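All protein chains but one are shown in place.
Then we have chain A:
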Amino acid sequence: MYVAVKGGEAAIANAHRLLADRRRGDRDVPALTLEQITGQLALAVDRVMAEGSLYDPDLAAMAVRQSRGDMIEAIFLLRAYRTTLARFGNSRPIDTAKMRIERRVSATYKDIPGGQLLGPTFDYTHRLIDPAMAGDEPVDEPLRRAREDERRAPRVTDILNDEGLIERDVLSDEEPGDLTRDPTAFPADRDVRLQALARGDEGFLLSLGYSTQRGYGRTHPFVGEIRIGLVDVEIDVPELGFAVSLGQVRVTECQMVSQFTGGGEEGAKFTRGYGLVFGQSERKAMAMSLVDRALRADEFDEQRLAPAQDEEFVLAHCDNVQATGFVEHLKLPHYVDFQAELDLLRTLNTAKAKNDEMREAAE
């Protein structure tokens, strides 16, 4: 005998209790500390801060722990908190030319002023699982270069710009758009597009960027420069009349030097694709710069044929918190709508059976 299902409330509470148990795991094993997560899973924390678009390593580490290592879930936790925070001002644009550089590579020049610096990279490691990772073997202290305060490391794009070989960056005093505060309207401006990409899913952007390399919106990219390091965040305080520093954030910047254009009055020039991401993530920064450039098709009178060039497609689908929510909502009950479909299908099939019968009788 059917009795209407009750007890959703108790079921939810019990499920969450079980979740908490699984999250904690074996109680005889010490719990992860936030220091361990920020210190030893730093790139996970970086990704959560980047796509959560909130720079706070401790909160991001808490989110990683709370989500049992599910990155999108952790990003979601950070986003849902971020959205409640009051905005008290806009920072000045960060100046990546003044970055305290930890890593810097250029694929366009063999040597550049300030030099190339590999920094803490997986590049050139052989991907062999290291038996040492099973234990806690001592690790050598890194070599440190002498800090050169006066070190001059101009951006590669600035070098090209001085020669007039790359499109100029347009300076703007306008307040940048914010898609978390205003609904996105299409066509979107580049500032809003870049914001969407910076918050966008690493995997989605990676695949889109990859697709441009395989001919779906080709942009002939060269890595002008990737730099990773700490930059100052400054805010103007009107009462003081000067800018004060709020602290430093680690960012990864990628300047892609792409398909040249023009030949008119200005002469032919390379174009730019730009990527900037919180923390250390050059995969994301590079993918972002490829997609940014692809999305600028209209500016250079390029035909929009590929998915990566389609602004509505990219912007509407790059957010993994939105995507995961809507995909996963399919597991919510839909039985009212399903009932309506069942009813229709039965009606259609009954009508068909009747028709078939009549036809047979006529034959």
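Keep this in mind: a contact is a pair of C-beta atoms (placed from the backbone, for glycine too) under 8 Å apart; a residue touches a chain by one contact, two chains touch by 3 or more; residues count from 1.
Here, contacts and distances are computed from a predicted model.
Participant: Leaving aside the chains you can see, what is the UniProt protein name of the one that's missing? Options: "Transketolase", "Alpha-D-ribose 1-methylphosphonate 5-phosphate C-P lyase", "Branched-chain amino acid ABC transporter permease" or "(Fe-S)-binding protein".
Facilitator: "Alpha-D-ribose 1-methylphosphonate 5-phosphate C-P lyase"
Participant: Among the options A:182, A:265, A:301 or A:363, which residue touches the chain absent from this view?
Facilitator: The single option touching the absent chain is A:182.
Participant: Which residue, A:29, A:86 or A:128, contacts the hidden chain when the whole complex is considered?
Facilitator: With A:29, A:86 or A:128 as choices, the missing chain is touched by A:86.
Participant: Residues on chain A that touch the omitted chain in the whole complex?
Facilitator: Those residues of chain A that touch the unshown chain are 1-2, 4-9, 11-12, 58-59, 76, 79-84, 86, 180-187, 312, 316, 321-322, 324-329, 332-337, 339-344, 347-348, 351.
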